[in-house]
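The structure follows.
With one protein chain withheld, the remaining protein chains of the complex are depicted in position.
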Amino acid sequence: MRRPVITLTTDFGLSDHFAGTMKGVILGICPDAQIIDISHDVGAFGITEGAYLVAQAYRYFPRGTVHIVVVDPGVGTSRRPILVEAAGQRFVAPDNGVLSFVYAREEHKVRWITAEKYFLKTLSQTFHGRDIFSPAGAHLARGAAPAKMGKLISDYMRLHLDKPVRTARRGWTGAVLKVDRFGNLITNFPAEDFPDLGHRPFEMSVGLETVHRLARNYAECGPGELFVIVGSSGYLEVSSSQASAAKILGCGVGAPVELRIL
Amino acid sequence: MRRPVITLTTDFGLSDHFAGTMKGVILGICPDAQIIDISHDVGAFGITEGAYLVAQAYRYFPRGTVHIVVVDPGVGTSRRPILVEAAGQRFVAPDNGVLSFVYAREEHKVRWITAEKYFLKTLSQTFHGRDIFSPAGAHLARGAAPAKMGKLISDYMRLHLDKPVRTARRGWTGAVLKVDRFGNLITNFPAEDFPDLGHRPFEMSVGLETVHRLARNYAECGPGELFVIVGSSGYLEVSSSQASAAKILGCGVGAPVELRIL
Partner (left out) sequence: MRRPVITLTTDFGLSDHFAGTMKGVILGICPDAQIIDISHDVGAFGITEGAYLVAQAYRYFPRGTVHIVVVDPGVGTSRRPILVEAAGQRFVAPDNGVLSFVYAREEHKVRWITAEKYFLKTLSQTFHGRDIFSPAGAHLARGAAPAKMGKLISDYMRLHLDKPVRTARRGWTGAVLKVDRFGNLITNFPAEDFPDLGHRPFEMSVGLETVHRLARNYAECGPGELFVIVGSSGYLEVSSSQASAAKILGCGVGAPVELRIL
């Protein structure tokens, strides 16, 4: 039998015991779990960034995987813990929009997790990753039925992050979803929605600069030159060969991106 | 049969091969081990911080877990490698006080690990995490009897970190144990020892400021306001909503904390 896979995406960082403690809780409930870190370095309170990271990773995991997502500025308030079934996988997270990409792409069912028997017995006000999300996720991975965890809801929070807005016949306004380690700016322009880009001149404006060039790989352009590339994310990314586009442009997550196809 | 769980807590960071190499050694001896990182980002030579992290995590791990702790400024000197049995778990560490919280909370037995057959054959002077602690921990996880590793000792090093000192009828002096990723200052004041705090006015002084307010969650106070909160650690923490209390107060690990209940 396959060992159940559980992934973790949090803003807890790696210098504290938080991620390790979550894993202890999981192994106490589901000893066979194969636990995989997606990232613990989501910017503190970075719901957009967390949403993007989960969306990038989940499609590459086997059916049945349980994704635990804890980017949770509202911990200890009345925000609800939810369980989402989508794409043959399960997601456990606070109801703050961090699963919005999943909602946009997949048929999904959302439940409010209310069955306290799936939580730790003592709940802190500040670490629901340990007390609620990890045990609920581990019970799911071990075979608990989603329907036993709580009722379906339809008023869950949904952010519209996954596409730019059309602002002219050939003009769109979007945003930077993520700056990766190499300084590439990942926009929310899905490459497949802009097939013309390779064939027609265009202007993509980010920060103080406008980029005109589409490259096929990082080595194609000179060092420090800015270009647009179809990233591994499936989104258009603004990059620079062996340099950080984010530094050159002085931009970060949330920065507006304008595209005009000429 | 359950796979044995081994945790790692070190000050090796993640940019070197050290943690990965320890895991290679462990898997060579105990191929079924489920290896979990608590943290590798303990500040270099940070015995207090390492002691705190292990203490926070171990209680959430299954019985039988082996915790390997390598915060070891004295590597290569005559400081002893020790094995501690406590709380149904095992701890392998240098004898420098890094298990002091475990001693304070649990009945425990301490052994000096002397049986060299549980070490790697070639010992370096500088990487006992690989050569001594990982193989000893892996052999334990695989079933080696603690008594075969070395004799019981009673003169192990013990630091008194886990509680503040009473300095007046309603006054105590303690210290900051850890600054977490969000800038929360975790003090060594156990919340359960101060049940009055919610009912009586108080002053907690840290750095240049005095904090008067006890909050139940991070969202309750205005941005940048300082408050005391019962952290998930079980200790009183000094926090600030969506801001770093450590930055506001200019404080770090070891900073003194004064509490006066009025």
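Going in written order, the chains are labelled A and B, and every chain counts its residues from 1.
Here is the rule we use: a residue touches a chain if its C-beta (ideal position, glycine included) is under 8 Å from a C-beta of that chain, and two chains touch if they have at least 3 such contacts.
All figures in this text were calculated on a predicted structure; none of them were measured in a lab.
A.B. asks: Using the definition of touch stated at the top, determine which of B:Pro31, B:Gly64, B:Gly88 or B:Gly250 touches the missing chain.
C.D. replies: B:Pro31
A.B. asks: At which residues does subunit A meet the chain that is not included here?
C.D. replies: Within subunit A, the residues that touch the unshown chain are 2-3, 5, 7, 9, 14, 34, 36-42, 53-54, 56-58, 60-62, 65, 178, 180-182, 216-219, 229-232, 242.
A.B. asks: Please output the residues of subunit B touching the missing chain, sorted low to high.
C.D. replies: Spelled out for subunit B, the touching residues are 11-21, 23-25, 27-28, 31-32, 35, 44-45, 73-77, 124-127, 130-131.
FYI, only the chains that are shown with their structure count from here on.
A.B. asks: Nearest whole angstrom, what separates the Cα centre of subunit A from the Cα centre of subunit B?
C.D. replies: About 31 Å separates the centre of subunit A from that of subunit B.
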